[in-house]
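One protein chain omitted, others in place.
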Amino acid sequence: MNDLLEIKDLTIHYVTDGGTVRAVENLNLRLGHGETLGFVGETGAGKTTTALGIMRLIPSPPGVVKSGRIIFDGEDLLTKSEAEMRAIRGGKIAMIFQDPMTSLNPVMTVDKQIAEMIRLHRDVDKAESLKLAGDMLELVGIKRERMHDYPHQFSGGMKQRVVIAIALACDPGLLIADEPTTALDVTIQAQVLELMKKLKQQFGASMILITHDLGIVADICDKVAIMYAGRVVEYADKRALYANPTHPYTIGLFNSVPDLDEDRESLNVIPGLMPDPMDLPAGCAFHPRCAYATSVCSESKPEMMEAAPGHFVACPIRGRERK
Amino acid sequence: MKRNGWVVLLIILACVAGLTYHQMRRQQQAEEYGYESVPARSASGEGGRTDAKDVLVVADQYDATSMDPIAHNDVPSSRAVYSLYDTLIFADDEGNIFPGLAESWELLSGTEYKFNLRKGVKFHNGDELNAEDVRHAIMRATTDAGARIAVYSQNVKDVQVIDDHTLVIELKKTDYSFFPSLTHSWAAIYSKRAFEELGDGFGMNPAGAGSGPFKFVSWQKGNKYVLERFDDYWGPKPRVKTIEVRSIPEPTSRTIALETGEADIIFPVVHNDLRRVDENENLVLYRKPQNSITYVGFNVTKPPFDNVNVRRAVASALDVAGIQAASYRGVGNAPGSLVPSAVKYSLNDVTPVRERDVELAKKLLAEAGVNDLRLEIWTNERKERVDSATIIQAQLEEAGIKSEIKVLEWGAYLNGLLEKRHDLFILGWVNSIPDPNYAISGLLESSALGSTNYTFFSDAKLDELLDRGRGLEDGDERAALYKEMQLYIDEQLPMIYLHNDESIAGTRKNVRGFEPRSNEIHSFREVYFE
Amino acid sequence: MIRYIVRRILFLIPVLAGVAFCVFTLLYLTPGDPAKMVLGEMATERAIQEFREREGLDKPFLMQFANYVYKAVTRGDIGRSYVTKRPVMDEILAAFPATLKLAAFAIVIAIIIGLPCGILSAIKQYSIFDTAAMIFAMIGLSMPVFWLGLLLILLFSVHLRWLPPSGFDTFQAMILPSLALSAQSISMITRMTRSSMLEVIRADYIRTARSKGQKESVVIWRHALHNALIPVVTLCGLQFGQLLSGAILTESIFAIPGVGRLMVDSIKARDYPVVQGGVLFVAVAFSLVNLLVDLLYAYIDPRIKAQYK
Partner (left out) sequence: MDAPVLKSNKKRGALMEVLFRLKKSPLAMFGFFFIIFLAFTAIFADVLAPHPYQRQNLSHAFETPSKQFLLGTDEFGRDILSRLIYGARVSLQVGFIAVGIALFAGGMLGAAAGYYGGWADNAIMRVMDVMLSIPQTLLAIAIAAALGPGLFNLMIAVGISAVPNYARIVRGSVLSLREMEFIEAARAVGSSDLRIITKHIIPNSMAPIIVQSTLGVASAILNAAGLSFIGLGIQPPYPEWGAMLSGGRQYIRDYPHLTLYPGLAIMLTILALNFLGDGLRDALDPKLKR
């Protein structure tokens, strides 16, 4: 089976006066048609950079794609011209950003913002595009009469619905959602997630869902990639990963989720802090915080290994144990 | 950003250095090749004016303040009035009187002047001149409306209208300086009817009121006023159709306006532009001694300046001629007397300018028992006066007198003077009327205390002499009396004479029939283009 | 919206009363007797006394002020000039067109130059153009207007003979003064446009627009510029208000008979009614321009509009 998206050895750096930030290092990922991938990690792990890398929207300077390939639908996005990329952005890959409060242009009515997307990728006239924009709004659960309103007239949850409407307006093959619910109230979160899940199925799109919330992943994802300090440290089917978290960092993540069933006083927090991305530890970036670490860990970068079929992990210690 | 910042900064510094260098080079070249010549502007750039030019553009330093003949006492306004109105009599620059609106006149007695008016004189509103108009104009000047020119009008008792074209002006007491004052703009005659119709707006918009060679068109304050030839004028008709008088306070701008042909006549030309105008073959420079004096006055009521020897000491510490030359740079000269040369009975040209004697100054001070004299020198903002004050300060210092300069704007200056808070002050006095009485009385007579006598000099002998002088007809006796007065004043030294100014004007070469007047009331009546 | 405007205008009233009081007090403290200044040095004591009575200058300070306010409120009468005898309003309205013309020229120049420079600087951040533009903007801010005016005269009038050094009747004559006057505004607009653009270009909605596959030029012109302009418009308005009232030095160098010069001359001549009326006028003009700016603001920024209820 041909994957919809395959990322190979992607490395993205931010070069600044103060030093080089290794935001993404040798990242490998695959995503099949119709699949939903959960992309989990702490803030600063490189999730958003990866997403922007796929969109080729890394701000440059200071961002530089150092190496790697991003194969989408059989073609390497990194070799595309800017004009070709523009046709792909929005048309084939659409993105939903984290903060709906700021991701809509405040001085443009929402229908126009949706219509802009439609007119860019579909051969329709202005009136038609506005009509379609209204349809999209209804689809995401906003009344048509509000289509001429400005973003500030909507609540946060509704704004995110508008953003979703924009993203889905041109029926993209891949939807990248960058923490789409983090900025929303908890009650709204569920509604928006539900909507995304529904629409994703309706449109038959694949989706990358960036989040640090393992609960959300459990709710909608098929596959999960765990990211730490610019690398994917574990990649597996959702069930496999939840049943059998292998990488020490993943284990740490799961332990730090409060479990209502257990009656414990304190959470198991991963000791230490995320390393400074300008000055990553040698070897495995996680080893200073790792309970399993041995001398090997500080010497060489761990390779990805298949601990179980379809379950990849970048830890020589734990990976071998599972085998 | 870092590197770029330094680069651009360096470029700027280089520019500054380059400018400085250029400046030095320029001066060097100027020294090597003589004075740098500014290329004259080509004829094509002269605003497209052709030979049939009939708009005369005049650039004055200041705008007029009022066109009501009696509501002002400044030369720019007087000039406007002189174009718009006529007086009963006119005077030429030598002080010779000739007929104006009055065809002839007669001195009935020391206090009565009879005038026979010219017939058929039209005002700009079409009315004919009538003795009633004259009566109204002169009598209005004696009311508070004429407070600014009260010095001239205060002696008028009444004006009797004999018939439509005959009238008699009655004075309160004999004053032979009164008659020539009728040539001054205060005595300009206007239509009574026009005045009543215009009401309060008269001063700003005197349309129809005058009988002069030009009629009022418009006035935009602070910018310019426009006058137009009056075709029914009784006298010789002006040859330009329109005059436009602009005010350009900045001297450099004024000269540039003349050079570029934007203006046809400019005045005053400042000293550092004299040569520039003179040497430009498209321009003509006119210079004429002015009936004015700039003086350094003492507050004689304030110790130690009530002591004439202290005043003498201060005067001796100053090199008046040097100060004059340095502040006015070749314009005018240091006076010998209070009465300017062009005014009759003046000793200006025969009295030597006071010489500097620092030792004498120190001696006089020591004798007067004044040690460590400190004083303030007051002046208004006029550059030459501030310059003079600056040099005076430096020279006093050499005689051991410490001083401080205070430059005050006009309102605060007058106020301070009236409150007698001053020590030394620099002020000027213009004689619009060529009679020695006006040169002295306004500055030093007791009657002028609280108005224009800022030295607060009050001397029974001088008052008596002035009174006698006014009661005498011109002649040897009067001449001797005014000469005595001048010597007496020099002895009393209430003021040090600093400067006799010049009336300086520049014109384009094609402007004819213009000459500056020594009382600054320049006339455009005869100006034409060649 | 109407209610908002009405409220703003009503709010002006106490401010104006305050301004009037401020000016009244200042003038009261200023040395120099208006009667003496108006009637001349030779005026008789009686004439001076009469003048004081007629103009109410013999009354106690607060009475004078109350009287002024009373007349202004009941009859809209802010007095007549001591010097010209004309109503103060006529004096001001005669001087205002020159100031308005100067300010309009200056602000237009400032926008024409400042806006593109600011935008270009932001788009090409850290380029040599950006650095140069920023440094020149800083120089413009630091250049005293009276010096710049003299330099412009020296260059364009004295040396090149291109433009007249004074007057304001012709278009050519307006160029130098407006240029001198606009230097500060150019600089401020350039700097403001740049920083506003930089901020906007990093905004999430710009990323959204890019993620739609929109062309970079469209992203800049349609999405970024509109948003970036909001604070710039405010600045332009404020600058215009400043120029309307603050061109005193420029007007005096270039001999332009505007409101600024009228004010200074009136202070010097102790023409109190004109000073009072003039400052009030300037304050009203300034406040109205600010109100207009706020309304314009509402027009270009729908978020603000909602607040003006």
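When the chains are written out, they are named A, B and C in that same order, and each has its own residue count from 1.
The rule is short, and it goes like this: a contact is a pair of C-beta atoms (placed from the backbone, for glycine too) under 8 Å apart; a residue touches a chain by one contact, two chains touch by 3 or more.
What you are looking at is a predicted structure, and each value in this text was computed from that prediction instead of being measured.
Across the whole complex, the hidden chain's contacts among the shown chains comprise B, C. When the missing chain is restored to the complex, the residue among C:141, C:175, C:233 or C:296 that touches it is C:141.
When the omitted chain is restored, the residue from B:162, B:394 or B:480 that touches it is B:394.
Within the complete assembly, C:252 is the residue of C:64, C:81, C:211 or C:252 that touches the hidden chain. Looking at subunit C, the residues touching the absent chain are 14-15, 18-19, 22-23, 26-27, 29-31, 135, 138-139, 141-147, 150-151, 153-154, 158, 198, 242, 245-246, 248-249, 252, 260, 263-264, 267-268, 275, 279, 282-283, 286-287.
Hidden from this view is one chain, which touches subunit B at 1-2, 5-6, 9, 16, 19-20, 23-24, 27, 38, 250-252, 270, 272-273, 276, 322, 326, 381, 383, 386-387, 389-391, 393-394, 404-409, 411-412.
Following the convention adopted for this analysis, only the chains that are shown with their structure count from here on.
Comparing the chain pairs A-C and B-C, the larger number of C-beta pairs in contact belongs to B-C.
Centre-to-centre spacing of subunit A and subunit B amounts to 87 Å, using the average Cα coordinate of each chain. If you average the Cα atoms of subunit A and of subunit C, the two centres end up 52 Å apart. Each chain gets one centre point, the mean of its Cα atoms, and the points for subunit B and subunit C are 36 Å apart. By the touch criterion given at the top, residues 30-33, 36-37, 39-48, 50-51, 80, 83-86, 91, 94-95, 98, 126-128, 130-132, 135, 139, 153, 157-158, 161, 164-169, 252-257, 261-262, 265, 268-270 of subunit C touch subunit B in their complex. Interface residues of subunit A facing subunit C in the complex, by the touch rule stated above, are 55, 57, 59, 85-91, 94-95, 97-99, 102-108, 116-117, 120-121, 150, 152-153, 163, 166.
Residues 202-205, 207-215, 223, 226-227, 230, 300-303, 306 of subunit C are the ones that touch subunit A when the two sit in their complex.
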